[in-house]
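Below is a structure I'd like to ask you about.
With one protein chain held back, the other chains of the complex are shown just where they sit.
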């Protein structure tokens, strides 16, 4: 049993720990009470987990769908949206210190491919994702490369720190183009869409129009600051967007749903010369009108992957410290990690914001 | 005497009008009660002035300094920050209608030089400035090219419309680089600096630090939303900026003063890789450290001229309609145009915000 | 009959002229010998046509396809790629002079919509296209707005001036992203694709890979400077691109064909973080993989419309004057305008470069 000191604190690290595992090649997850506690390797830190939150990817893992069957190699610990305290350092770690309050970046990148070497680590060709390709953090402890530990200001609320990685997706998407003084349309009000609404408002958007087919999510969108919400089952996204924009269309489309109808609605509501950031993954091939949606419009369309490493984290940090975001109500539920089944099912119901798991 | 109808309104345009003139090649201005009312030429509109505001340039004209003596050709009507109603159209005017509530762009551009033809009309090589090179609007009426009449939303407060052209300088300066989530330093809290503070906050700046040597202006800076104000006579701009930024320096410098000490302070407080927008005009040659201030820092420095025509006006409009600015308190005084002497002297005292003149 | 003098030249303008008309709502075109010569209106110039060239759009007009039936209102003179001499000026024309050697921009824009007023005239919402929405230039004379007359240097070869508008499409596409030191893939070697190859090489591309299914066009591609040509009927575009790029894919895709297979091949050969300019129009809805092609790749995709007005023309002019293009062999055929039927059929055969018509 190792012991580490920091000012008055002493971290006692047990040899085994509680962990939620993808244990077998079939649906479901398993809570294990005596999983071996990881040791931080060269350049790594050990983080005592304070909380995690559930992401859409976690549902694919739970359900063992096609993607999961092809990608995953059980057994491994799940969970990649994690916050905690650094309790031990491996060799050659300098930037991060024991006691630091951290949120984790889930993409472990190689630092040596063309992308990593040109400031585009989010496209690293050797990326490993925690909770997917290596052990995650729905557990008491997680060991990760020091560079993946983002040190938070001590005043960061836990309910922000736990979703900070996911917030990075929203900030990356919003900041991919200028939104100040612009009309912004957010199609899809899942958690990342909801955060994007709040970020776009904080960056001075003229108005944020948000669409979803769930009244629950549309209500949350309004709470996040959406100027106008639209349920496309009841109203025409394009008609309302044109009406609000003097018949010109929105300046910016942030596509967060992946739903084919939302994608088409979004592009149809886009003005000539507009900009689009695509984050939501479509279910498959789309019947897409390249001429009308991109070419004739002279549109600029950007695919969004993860977070810019580490520029997005600095932006997130700046926005949080500026106090211009209001995201705490986004975490609607909290469960003990041992109640993970209940937590996952609540998330699957669609009637929740982010859900926090506490070890 | 011409008569124009619009819904229920009838505009009756008198043949002569009240106007403040630079009448002679010497200091001072002259109020003339029976100046000929201008007629709108081809492509021009006639605007009935509701209000004007005084700008620094107007002081140079009043004082008849070196610049004024070289540039000006009296007699002409002064005043270039103007709002009013369109009351008559010249030939071939289409976009603007009689009755429109407009603010005026002061730069009359040629539309046919290289700059105008490549979206950079603010650099037009044939620019004529109203109230400087051609008759201005401290008068009952002004005739200007239709393209210089920016049509306001009817809900625009008069105290915003009257300073909208000047607000454009601030928006152009702030929007010349991305400020969202960034530390911004504004050196100089004259009216444009004050507006820049408010705009940078609205665009999601992490913090806005503002400097001036006038306690009056620093108090206004705080009212506009400055996170921290500094009087460089009492405190070190660089030290405070470094302290606030974890010893890295500010991300963005908006130089609005032209004061050599402020310019040097501002660059000294800038981080490596920082961005600078220069609006304030220096009094002459500077002793400038190109190595330390720009080269070693890998800084990007942009000179700011006027407003981007007409992109900046669209941005101003968007920010106003978004309701994210709070600028009405910026107009601290209002005078009848006939009291222009008192108005000019109040402005010269330095203890005012913008000053509005009403015909 | 008007007469105009310029140094020693005298322009005598007849009252009627030769013109190729879309005379009726059915396939084909009609040569008319005594069409009224147009008069330049306010702000317009009259151009004596030296030569025109045939564009893909001209074939749609000839064939009277769906697009043509919906868009066109015969009778009108066809032809929009035109060069000639200015022989008369309407009122208020300043920038252009009688005697100027001009090439014509085919898009007549309004100068007053949001797009025109923000440097994006190529997206003007009131665009009229010459030879489509108003009389074109397959005729002895054409009257057009002065701003549409681009004044060439006198040393510009006729075979360049006649295709200069079309060259602008290529320059706009290539310059939409940085290509210096990059791997560039051009899918589709029609005339614009061929010019894009030449422009990309002139801008310092590391290599230009070009694809087409026509051996004739692939031979022209090599003449234009393509590093490697690929016939996708025989070889895999993706495999060759990966092999040439150390398995990373091309940096830039210029899609000039509109062919669904070429679009998919092009995106499949694109590296992560790559950039795409789309000019070719697809025949209809595409089965498109938004996830693989744009999102996961973090790609940036830009729709390209016409030419940036007038920035692209300045770029074209700069490249021509630099002497870095070698495009004269692109005009493979020349016909008298009276032989327009033969010219159109040669162009339809696919075994030609650009085809020049001389009045």
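For the reader, a short list of remarks on this structure follows.
The first chain written gets the first letter, and so on, giving A, B and C; residue counts start at 1 in each chain.
Assume contacts are C-beta pairs under 8 Å (C-beta built on N, C-alpha and C of every residue); 3 or more make two chains touch, one makes a residue touch a chain.
The structure displayed is predicted, hence computed values, not measured ones.
Of the candidate positions B:25, B:71 or B:114, contact with the hidden chain is made by B:114. From the options A:34, A:69 or A:111, the residue with contact to the chain not on display is A:111. Touch with the chain omitted from the figure is made, among C:12, C:180 or C:234, by C:180. When the whole complex is considered, the residue among A:94, A:154 or A:246 that touches the unshown chain is A:94. Residue-level contact of chain B with the missing chain is found at 114-115, 120, 122-123, 125, 248, 263, 272-273, 278-279, 281-282, 285-291, 294-305. The missing chain lies against chain A, touching residues 42, 92, 94-95, 111-112, 114, 117-120, 147, 309-311, 314.
What chain C contributes to its contact with the hidden chain is residues 175, 178, 180-183, 202-207, 314-319, 321-322, 324.
Throughout what follows, only the chains that are shown with their structure count from here on.
More C-beta pairs touch across the A-C interface than across any other pair of chains.
Judged by shared residue numbers over all numbers used at their interface, chain A and chain B contact each other through mostly the same positions, with over half in common. Averaging C-alpha coordinates per chain places the centre of chain A 42 Å away from that of chain B.
Multi-chain contact residues of chain C, defined as those touching 2 or more other chains: 114, 120.
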